[in-house]
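I have a structure I would like to understand better, so I am pasting it below and will then ask my questions one at a time.
Missing here: one protein chain of the complex. Every other protein chain is in place.
By letter and in written order, the chains are A, B and C; residue numbering begins at 1 in each of them.
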Amino acid sequence: MGSFIATRLVRLVATLLAVSFLTFLLVNLLPGDAINALIPIEAQQDQEYVAQVRAEWGLDDPMLVRYGKWLGDAVRGDLGDSIVTSRAVSSEIAHRIPVTGELMIVTVIFSVLLAVPLGVMSAYREGSRLDQFISGGAQFALSVPGFVAGLLFIYVFAMKLGWFPATGWTRISNSISGNLMTVTLPALSLSVIEVAVYTRVVRSDLVTTLKEDYILSARSKGLRDGFILFRHALRPSSLTLITVVGLNIGLLLGGTVVVEFLFALPGLGKRLLDAIFQRDFMMVQGITVFVAMVYVVVNTLVDLVYLVVDPRIRKAD
Amino acid sequence: MADNVAGSPLLEVDDLRTTFTIPAGDVKAVRGVSFSLEQGRTLGIVGESGSGKTVLARSIMRLNLGSNVTTTGTAAFNGSDVLTRSPGEMRELWGTEMAMVFQDPMTSLNPLVRVQRQVTEHLCRHLNLNRAEARQAAVDLLREVRIPDPETRLRSFPHELSGGMRQRVCIAVALACEPSLLFADEPTTALDVTVQHQILNLLSREQTDREMAMVLVTHDLGVVAGRTDDTMVMYAGTVVEHAPTASLFADMRHPYSEALMRSIPRTSLPSHTRLAAITGRPPDLIDPPSGCAFSPRCPYVQDQCVNEEPPLVETDDPAHRLACWTPVGSPEARAAFEKNLAAGLQQAVAVDISAAPSSTGGVDG
Amino acid sequence: MDTALDPAAPTEAARRPWIRRFVSKMPWTTRFCASWLIVIVGAAVFADLIPGLADPNYQGFLFGDGATNESPSLTHFLGTDNNSRDILARIVYGARVSLTVALAAVFMGVVFGGFFGSLVGFVRGRTDSAVMAVVDVILAFPGLVLLLTVVTLLGRRDLVVIATVIGFLSIPPYTRVARANALSISRREFVTAARAIGTRKRSILFREVIPNVLPTLLAYAMVNAAVIILLEGALAFLGLSVEPPTSSWGTMVNAARVDLQINVWPAIWPSLALVFTVYSLNNVGDWLRRLRSVRSAAL
Partner (left out) sequence: MAGTGKAHLRTGEDVLVSVEDLVVEFPCGRGRTVKAVSGISFDIRSGETLGLVGESGCGKSTTGRAIIQLPRPTSGSVVFRGVDLADLSDEEIRQRRTHIQMIFQDPISSLNPRRTVGEIVAEPLRVWGPSDADEQKAIVDRMLDAVGVDPDAARDKRPHEFSGGQCQRISIARSLVVGPDLLICDEPVSALDVSVQAQILNLLEDLKAEYGLTMVFIAHDLAVVKNISDRVAVMYLGKLCEVAGPDTLYAEAAHPYTDLLLGSVPKPDPTVEIDESLVDDGELPSPINPPSGCRFRTRCDRATDVCSAEEPKMRAVDDEHFVACHHPLVAVAG
């Protein structure tokens, strides 16, 4: 068990290093010299000025040296400064995490709470009309992108019914009810696909589990269906669900970019988009690395959760 | 084994039929099986894969899941039909009155649940035991099925136990609420031969001690011999022969029973003994042949066999029931065999050739 | 012994052409979805030849014969957008973007991802560790975020660039799927049997392993194509897919968003096109997968 954790942690660090290097490589190798973002095209005639700026930003050093410097700072929490606002990238990220974090947490919790009962009902009555309805609905929901769902919700619930604000964000520290009002529609928009994915996962996994011999054996002991479903069948299926939730964090992170853009939320995704449009390469690099790290860390955590839930792995050594 | 107890039988099955509906058609897995079983006795059900023996056991237990299964007929347990009971009523029967040991101990225990809970969860439900009582009961049960160090084993997960140990746990689970009828569905097929021997001994010891009725389903004639009171041979969803085990082995009347017996290698026979293989293959259960299902592979086949399905009837020995028009050893059978051999019928030729062990000629048609 | 293998007479169903047998097994929703896919692919390919389909970039109000946000009419079946462009025409031409991108992803994924995955799953060892390490790192980025970064940094955003980038980023997931399959297939005894015969490794890879990986990969491709179309839609919605005036469904929705209060239809039509196409791919993909699992269960 100890060695399992150790292996995972070593792998985590290795992946993080590789991810940061790849991001650095991407930002620095692809066309579109950073100097274009630093100095207006007109001013680039002044060779001396350009050279000075290059030196100031360390653009003249060999790439590995620059990566080493950047990594050294990054380890200490310093992801550099935005070349547009000159503010520290890390403090901008920290400032915006609460918005994106809340959005994602609300989405995941809401989706899981909705998907588990749907998936269980669907699997328990496999082949019934209820199952066909839920499965069909999930298949359809899987095809509705966040921006389409978001626009629909804005049109219906904000414009027509006026129940929620169409855009904007109220911080939870300012007003809890106001915060709830602003988080609902974005989270719902993100949930459409998430619910569909989780429902399908729970259903297909549970359908397989329910055909296992040990379920038959539990039935032959005279246990109640509900007990068998939740105490025997759902546990192995929950492993798959946890994995999928972990893997889906990536999709969700992408989704928040779109939803924050649509609902004009001051989150990480919106900041990334702004940075992209402003060609603020330090900011793009910082946010991309940060997001990738969150993703990798979450998935390592999922592996560790396995350890708690699945005794077969725990006792592997 | 316990003596035959007078009175109404514990289990009385009459014309049981189970059909699975699949896209290709209706698979008639069990096609009209009738038998009865007294308290405290053991019944062996022998057949090859697809003979319907497992489906039969599960049908009586009402454990065939899925909306595509239909079961008709009656299966009276203690005088009342289980096939018409509601799922709730079945749950009261499961575990306490009827229990089952499954083929693969690897898959019939939940890999994520500790042994203790798997052994005690239904005890708690059926007998309303508290935690401490249930734990004590579990320790006693594990000790009874000869698991060393039961206290430690209770905290184990199934994957930490060997195959034989797991099957012992499964037996403990099945015996926990003192059922009066135990189905053992190929309980040793997945195990090694030495472990199989121990498990079979354990099962028969428990059966005797508890005066339980037991149905032992297997594909291996060797497993039922000497361990069951009665044996039922199944082929293509029907019972072809049903007799007290001793008299069945002493006097096999059905051509299929005989063929099965002659096709298995035995340690008592000299090396390189030519085996009498059964030609052809088992019938399609979606569209079973008319008449006797074994007729296309039977060396004693005659016209009546192809046209008319033989009923399962008592022979001169009332305990020995048989479904055959040309029982082995009868003059009809001898005449039919001579005729088939003369006509060059494949299955008859095969039997004839293998009767002469020196021959190495192919029996392919 | 049983030589009994009668040359079974072909059944009634078997004599019909395979395509009809195939279609006859489909539930009606799947037939509908398959038809929609055929229609949308046909429209995208032959857009230039379809009579009555307007120039997607023709802005009527600039040239005096049209208005912005027109309702559906005989000249504009789905009406016009806030630049007075024909919505139907823009949807049909927009399909080209979605489908090209999806095709690029599937093509590069199946060909390169499928090959690398099968190869490393079959040979295992160090090559496997190396390739999978690279794949894992690329997969450690959330898809859309990586795509955003790459597309931005490239600077140029025409269909070729977008399709290439998305295609390239599709290789790692296919590699992983193919490898997992190749691993399990390589453990099957027919591969050991092929080695025991003395078949060369390259032959085993191409004749035994890859043909068995392909069906799974193609079923995955259906579902993946749907995901890619959604991804391109999101990218376009953010204004980072192909540059205007080229039409793309996501771009259309984004443009219509501003005038939602005035006219919702310009947002609804491209959304519907997107949702139905993705739904159809999912539906047909699921059906194919079910068909396969039924067949493999019958083995």
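Throughout what follows, contacts are C-beta pairs under 8 Å (C-beta built on N, C-alpha and C of every residue); 3 or more make two chains touch, one makes a residue touch a chain.
Just so we're clear, the structure is a prediction, and the values are computed from it rather than from any experiment.
In the complete complex, the residue from B:Ala246, B:Val306 or B:Val349 that touches the missing chain is B:Ala246.
Among B:Ser8, B:Thr21 or B:Ser49, only B:Ser49 touches the chain left out of the display. The chain that is not drawn here is touched, among residues B:Arg155, B:Arg266 or B:Arg334, by B:Arg266. When the whole complex is considered, the residue among B:Arg85, B:Arg117, B:Arg146 or B:His320 that touches the unshown chain is B:Arg146. Contact with the omitted chain, checked across B:Ala132, B:Val193 or B:Val313, is made by B:Val193. Residue-level contact of chain B with the missing chain is found at 48-49, 146-148, 162, 164-165, 168, 192-198, 200-202, 204-205, 219-223, 225-227, 245-246, 249-250, 259-261, 263-279, 281, 354, 360-364. Panel shows chain C; residues 1-3, 5-8, 188-190, 192-200, 203, 208, 211-212, 295, 298-299 of it touch the chain omitted from the view.
By our rule, only the chains that are shown with their structure count from here on.
Counting C-beta pairs in contact, the chain pair with the largest number is A-C.
Computed centre separation for the pair chain B/chain C is 51 angstrom, with centres defined by C-alpha atoms. Rounded to a whole number, the gap between the C-alpha centres of chain A and chain C is 23 angstrom.
Here the spacing of chain A and chain B, counted between their Cα centres, is 54 Å. Of all residues in chain A, none touches 2 or more other chains. The set of chain B residues touching two or more other chains is empty.
Those residues of chain C that touch chain A in the shared complex are 29, 133, 136-138, 140-146, 148-150, 152-155, 226, 230-231, 233-234, 237-238, 240, 250, 253-254, 257, 260-261, 264, 267, 271, 274-276, 278-279, 282-283, 286. Those residues of chain A that touch chain C in the complex are listed here as 15, 18-19, 22-23, 26-27, 30-32, 136, 139-140, 142-148, 151-152, 154-155, 159, 249-251, 253-255, 257-258, 261-262, 272-273, 276, 279, 281, 284, 288, 291-292, 295-296.
For chain A in complex with chain B, the residues that touch the partner chain are 127, 210-214, 216-225, 227, 231-232, 235-236, 309-312, 315.
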